[in-house]
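Heads up: the structure comes next, in structure tokens.
With one protein chain withheld, the remaining protein chains of the complex are depicted in position.
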Amino acid sequence: MGEARIFEHAVRVPYAHVDKMGFVYYANYLVYFEMARAEMLRQAGVPYPSLEEKGVFLPVVESFCEYLKPAAYDDLLVTRLQCSRKGARLHIEYDTRRTVSGTRGPLAEPERIVNGYTDHVCLSRDGKVLKPITELLRLMDSDG
Amino acid sequence: MGEARIFEHAVRVPYAHVDKMGFVYYANYLVYFEMARAEMLRQAGVPYPSLEEKGVFLPVVESFCEYLKPAAYDDLLVTRLQCSRKGARLHIEYDTRRTVSGTRGPLAEPERIVNGYTDHVCLSRDGKVLKPITELLRLMDSDG
Amino acid sequence: MGEARIFEHAVRVPYAHVDKMGFVYYANYLVYFEMARAEMLRQAGVPYPSLEEKGVFLPVVESFCEYLKPAAYDDLLVTRLQCSRKGARLHIEYDTRRTVSGTRGPLAEPERIVNGYTDHVCLSRDGKVLKPITELLRLMDSDG
Partner (left out) sequence: MGEARIFEHAVRVPYAHVDKMGFVYYANYLVYFEMARAEMLRQAGVPYPSLEEKGVFLPVVESFCEYLKPAAYDDLLVTRLQCSRKGARLHIEYDTRRTVSGTRGPLAEPERIVNGYTDHVCLSRDGKVLKPITELLRLMDSDG
């Protein structure tokens, strides 16, 4: 039985990502998820560019987001993510919280903003489904 | 019992939306969904700016996408959408297909690219949940 | 001496592109410029994907925007563009106007929103500067 491995990634909300209600536009959370995912792969010793060089691609086949609270310009959002296996897929869960508010400053208690998941398959350059490579298996099995 | 009302919206994939695999980056489908949604509201006689002027907001509380096939630069993607009611929520389903390929030209048979949904609540400016206004109820009940 | 060739492209401003002041975020005009450029190339018989297949790339080497008036959600923006030659470069000028306002409806007199330009060079896949192909030369020389 492995030890849970949890990764974190922080992003300061830029003006570019905020809509006219003053809130982060909903599609941008998928970008934050991707940034967090890339950071996790780097820390796990398999930066995504090196995967692609080996001919391994990890396209998203499914995404889900639940928007709990709006985030605002200049908030600091921290995304925690956790990997697991879902059949042949890599299943990644995300939990994005506000730790610093652009207007109220650092928060005593981080606020839950969005949670969601993405599912990925391992593909070769010509689109064949591959068995996940060792480093990815390690990530996928890290929580059980 | 109402008649099903289906709306369509087309978008030509710009270079800005295509990633280095040559495919539409996954977050952009949520943008296409939003464009289709706005067009639907306009056609239903409740353009979103007029809703906001009345103090009615329709934030997304949940989103889901299933990525079936990648789309490429200069493809013409047509999104059909259909509304229904899900408790107090407005539930919108999207079916995005490629009708013209940027490299192969018009397709005899449109190809399914992505399907998904978004859920929305009606909110007042100060964040109170509102009963959906008549025009929205009509959309929500349009399929049965 | 050639005849001026002017191309037009319209875009309905999506929620995704509007910032918290309620205005189109400034980087998005470069996306609208690209969409208009792609449409121009298609109408000129050299759709960009076909250029890339021939191994001709048109990267931007310079961009400039002057923001005259803000545009808002649901505005209809029409971009006119015009090509010319600037040494070995393809020089494209853009003039983006609001023809329909999201809140005020169709405008008797279109309003100037942004103007700007982009400069491009013709590159081969391995980054060598190429002599522009005939179809591009025709565009470049169209206004004189």
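Letters A, B and C mark the chains as written, and numbering starts fresh at 1 in each.
Throughout what follows, a residue touches a chain if its C-beta (ideal position, glycine included) is under 8 Å from a C-beta of that chain, and two chains touch if they have at least 3 such contacts.
Predicted model only: the values in this text are computed from it and were never measured.
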Problem - Options C:50, C:63 or C:99, residue touching the unrepresented chain - result: C:63
Completion exercise
Of A:16, A:44, A:107 or A:130, the residue that touches the missing chain is A:16
Problem - Residues from chain A at the interface with the omitted partner, ascending - result: 12, 14-16, 31, 34-35, 38-39, 47-49, 53, 73-74, 102-103
Practice task
For the chain that got dropped from the picture, name the residues of chain C it touches.
Solution key: 21, 23, 26-28, 30-31, 34, 57, 59-67, 70
Exercise for the section: Pick out the residues on chain B that sit against the missing chain. Expected result: 15-16, 18-22, 25, 27, 73
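One rule holds in what follows: only the chains that are shown with their structure count from here on.
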Fill in the blank from the handout: Per-chain Cα centroid nearest the overall protein Cα centroid belongs to chain B
Problem - Centre distance in Å when chain B and chain C are each reduced to the mean of their C-alpha atoms - result: 26
Problem - Geometric centre distance via CA averages, chain B-chain A, whole Å - result: 24
Practice task
Could you list the positions in chain B whose residues touch two or more of the other chains?
Solution key: 31, 34
